[in-house]
Each structure stands twice: as structure tokens, then as C-alpha cells.
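Complex shown without one protein chain; remaining protein chains in place.
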């Protein structure tokens, strides 16, 4: 395995754990990333609860959501969500499907989710609402058939997030850090909108504000800062990915990852 | 003690702790399991708060809720809930009685609890509401007499869950993992329904969706995955059941449990 | 110091920490106990946040709320709450004054708090509402003068709990374990009542149910069980009172406390 792939698998595992730690994912939900330089492949863990994902759980899939290497481990039944969105949206590099408690009242009531604070702007001015039943009748509500995934991708359209009636949400991003910021703050936005609704009035941002605030939260120094923050929170919680696992995640990557972590530590010391 | 019984007692202790850790049980509430191959017996802890239960706290009862072996420890006064339901419902293999904060507003207001998302489906299309006072007048609200337990079992009928006015809920399952998934997600469903209610509209799943979504959450790989997830969360929280206690829970089970855990560990290593 | 006094001081510290850990107390609030066999004295910590209280912080006061031994440490300015209630209510053996978030909406809105589930019954059928301003005009809202404490005690009357407008609540009990159970479940009751209110209907327990359910929660095995539960939660959280401090809390109590804990440990072992 290349050092690059090892890093990608580790980042997928980290994003899964971060989003679990921040209350976006629970026993269910999953995060994937498109392989850089291989637009026809994406990385997604085997079927397992997000906060338990290890780099070695992360497998490679083609856009028809078939594992590239034969495997007998359980796979997420809903991986077409990822494959069909990567097909439909060449700009999308990362996808998360989740049932965050904060967005569920909107999935249940059909109330439109709108950006109500600057950090909600990355979620986009409009969040479409997809009702699986409208097209497929009574199902078990899981998105398992390619045509169900494709229908969801159509509903998502050019947007950043789509709500799924009685189920949850799917969010897309230009990178894992971008995706994590968007997913976390879309959940916060949902909470604040729900609470403001009780006070009797919800004032969304203006179209111009949404556009401008979304741009600022795409800047590398912003997503780097939030990625650092959520990583360190994860590590402090005791649920980070241990060094040992990192090393094992790819024999060749050992020396690389050591070199990588070394400067970080000394930087910390120099600061003192 | 047989290795099988040791495992059952450990699983009862684990289910108690998991449900406490996930916010379904608190100082009160209790989880039991029917003995496999002994339809006339069930296992339930001595009177103690759920998150403190150890395998050695778990005792055996007949369906009249009398301890099989004489004991002078305190017993839950409400164990007839378990005995009477096992009598009335041969298909039920596990029972939890709880006062989860999420369902209390429904027990207080009498509002009907309905599945509003796919993971709420295992709770069933209809959740009956039992008012102890209707049949027994003013009581201390505990279900302590056999006839009170039998009345509750009648109200439960063929359903998966029953709400108890001003008291809490009782949930049944086909196994401990099935029960835990159902109880946890019924609580989440209650939260989302309560929140959606504030937004003005609650759209339940359709009858067909409930049936199909309930089926999918009975599949072994789903309940295995959630059981793994909640077990590992429990262990990480520092409230897992220590190896030492496991070993002591039955002298004969020692070698068995070691053999059992060995493959899991090496599997983890192989993945690296 | 006698071993008995050492135990009382330790129990006061524990009750403070437990109530902080269970979300009843925060930076403010305080718990006291009347000295058994000395009806004219009570024990209350020096001015310090409840979750930090150590046995050695606990001082002795007369019913005029003067420290029995001269001291230069800061004292709670509101200790007359305790002294005046002990004067007015010979049956009261423990008092807590708190600002639990759960009861604050009731203190702010003036909505009557009523038992809505069996564990809310110990709180009493009626919770009086005291408005300091009605008798004393604009104050800094702290209960610092003897006449303010006496007024609050009059408002409490024969009840178990009194709400204080824009301030918090005061709860009394027949013992520390009784007080802790009552205070914790009064807070839970407030949450459920608040939530049920959103669903449109609040059904309180009947007068007969309240009386009967309150009785059952005074039974020694119930308060012993909840005291054990909250103590162990506290210890697991890392905020228990370390053995070392216990020992130092009174030289004479050393052997006593060792004897006391020994059987518990061996009981645990025998269970294995």
C-alpha cells in the first residue's frame, strides 16, 4: 500500500470518528472520500459503527459501489448513496450520510432547513427534501438500490446537503475537512433554527450573506483549524487512532508517518 | 455453573449497563432474559442500579417471579413485569422496564408515540398506553402484584412496547441485542417526535414502511453491529465488565471465554 | 473529632458532590445536615463550589447560622436558609439550596411544579412559590438576613420544596440520602413536566398516588440503593472523595472506616 493511500484511509477513519464524537454520527452513518487522482474510485469503511472505524477497515470501491478487491466482510448496504453521488457530481470529493439528532425533527416535519448563522452558510441557501416513498412506494427506507441512490443524487442536485424524509441527511464536500465542517455546522444550524422557531421568529441569512459566508469557510486556514480542533478533541476523549494502528495501516507508510508527526511535536515544544 | 449460564448472566449485566450508558436506564429500571431452552425461567439481577450490575448479581426466577434458589438479597419489587410478560408472550425472550427521559413526556401527556424514522420502526406501529389507576385505583404506581403485571401484559398485547402513565415504559424483544436496539431507538424516536411536534407537523412512517424497516433491523448483522458498538462505547467509558469479573462469573467458563476473545483480538491484528 | 462527626462531614461533602454530578448544583448552591442528637446545630461547608467540597471544608453552625468555632474562612452568605428552616421544621434533618437548570424555567415563569411521575412524588403534591420582592422589595436576591430566611421557611411551610422567583429552589429531607433522592427527582420531574407541556397536556399524579408513591421512596432499601448508585457514579467520574482524605478527615475514624469498607469488598468478591 502506498503511503498516500495509508493517509487517505486514516483520514477516512478520523472523519468517521470526529463526526461521531461531535454528535453527527451514532451507531449508523458513514463517511467516504473519492480517491484523489482516481475519479472512478472511492474509499468507504466496511460495515461498522463510525466511532469504531480503523484505517484498516477502509476499503476501495468503484462508482457502481462494488469493492475493488474481493472481500467477505460485511459492507454497508447503503453504499450506493456514495457511488451514485460521485457519479453525478464530479466536484464532490467526500460524502457523509447520517442521522444526526439535530436534523431529525426537520426530516420528520418536512420543515425547510435554512442558514440562520454564518457557519450554517456552507450548508447552502437551499437544502432539498427527498421522500423515498414518492418514487419507490413503501420500502424499508434504506437506500440500497442503484436507482434509489441515483434518485437521491438527483434530489441533491447542485446543493451541499439533502434531507431524507423519516431517515436522515446526506452532505457532500470538496474534501474531508470541508465536509466535516459543513456537516457539524449544518447540525448546529438545525438546533438553532429549531430553538429560534420556539421564540416565534426565524430570520435566515440573506442570499448575499450566505454566498459570502460560505466562501470564507472554504479557506484552507479555516478548515485546517477546525480539523485540528476536532482531531484534538477526539484524541483527548481517548478515541483517537493510536500511533500503533497508524503504523500498521501500511508497512511502507511507517517512516513517513513518523517523519510527519515529529515536526508537529517539536513545533509544540518550540512554542513553549 | 455452566459456561452457557455464565455467558447469559454476563449478557444481562452488559445489557443493563449499555442501556444505562445510552440514557435509557438510570438509578431505576431493569433488564431480564428468558433462559434459552428453559421457557419457564428468566434471569434478572438483584435490586441494584442498572449501571452497577455485575454478572454475579444476576439471579434465576420462575415465571411467578420467585427466585429459584433461596436468597436474602433485595429483589426488584417490580419483577412481576417480567414474569407476567414471559407467561403471556412465548415469543418474548428479553424484557426491559425503564423510565427513559425521552419517553416520559409521552407518559405524562398521553400523546401517542409513533415511528417517525426508520430506526423507530422496531418499536412497532402502535404503542399502547397503560394507566394502572384505571384498573387498580390509587397505588404507589409500582407494578408489584401478579395481577398488576398481568394487566400490563394484557395492555402490551402483541406489541413491542407499552407506555405506563406517569411511570415509564416496558419494551420486549426476541433477544437481548434485539431488545437493546429497540429500546434505544424507541427513545431516540420519542425525542425526534417531540422536537418535530414543536415545528408543527409530525409525519409518521407508513404502515408498509414500518413493517419493512422493522424487518431489516432484525437481521443478525444489524443487531450484532449495534451490540458491538454499544459494548465498545461502554468499555471506553470505563464502565465495561472487567475481564477479572468475567472469569470469576463461572469457573468453567474461563477457558471458553478466553478462546472466544482470542480470535477477535487476532482478527483485529490481522486487519492492520 | 469523633468518628461520627467525621462520617457526617464526609457525607455532607459527598451529598454536595453527588448533587453537582447529577446536575442539581453548579458553581453555587449548598447542602447541610442537622447534627443527629444535637438539634440545635447543623453542618455546612465553608463558601466553595459544591463539587469541590472536602470533608475538612464542613463546619458546624448554630441555628442562628453562626459558626460554632471561630474561623476566618469565607462562609456562604445564604446560610440563614439552612438555620431558619432547621428552627421552623424540627422534622427536617437535611437542606439543599440550588439553582438546578431544570427548575429554573418554573422559577422564571411562575408555573406550578406538580408531580408527573412516581419519582416526583417525594417532592410533594404542592410546591409553594416564594417571591422575595413581595416582602422585601428590591434586593440582590440573596437570602442573607435572618428575616429573609424566616420568610422563606414560612413559605416552605410543611412542604418538601419551595421555588424562589428568579433564583432557584430549596429542598428539605429527613436525611441526606432522602434529600438527594428528592432533589434529583424533583429536577427530573421539572424536565418531564416542561416537555409534556410542549405536547399540550400535563397529567399530574392523583393525590392518592402522590401520597403512596412518596411513602415507597422513603423506604430504607430505596434510598440506600440510590445513594449507592450516585456515590459510585461520582467515584467513576473521578470526583469521589479519595481514601486519603477520608482517613485525614478524623484520626479516630480510620479504623472504623476500614472496618466498614472491608465487608463490602469481600461481599463483592464472594459474589464472583
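Lettered A, B and C in written order, each chain numbered from 1.
Following the convention adopted for this analysis, a contact is a pair of C-beta atoms (placed from the backbone, for glycine too) under 8 Å apart; a residue touches a chain by one contact, two chains touch by 3 or more.
Source: prediction; values computed, not measured.
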Identify the visible chains that the left-out chain touches across the whole complex.
A, C
Of C:3, C:68 or C:142, the residue in touch with the unshown chain
C:142
Of C:36, C:166 or C:220, which sits in contact with the chain we cannot see?
C:166
Decide which residue listed in A:60, A:138 or A:191 touches the omitted chain of the complex.
A:191
Hey, which subunit C residues sit against the chain that's not shown?
27-28, 47-49, 51-52, 54, 56-57, 74, 99, 101, 104-111, 133, 137-142, 165-168, 194, 197-198, 238-239, 245, 248-249
Interface with the unshown chain - residue positions in subunit A:
116-119, 121, 188, 191-193, 195-196, 198-203, 205-209, 211-213, 215-216, 221, 225-226, 228-230, 232-233, 236, 271-272
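Just so it is clear, only the chains that are shown with their structure count from here on.
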Mind checking the rotation angle between the two copies, subunit B and subunit C? C-alpha superposition, nearest 5 degrees is fine.
90
Examine where the copies subunit A and subunit B touch and state whether the two sides share over half of their residue numbers (same) or under half (different).
different
As a quick test, compute the distance in whole Å between the mean CA positions of subunit A and subunit C.
45
Quick one: subunit A and subunit B, Cα centre-to-centre, how many Å?
32
Where subunit A touches two or more other chains, by residue:
none
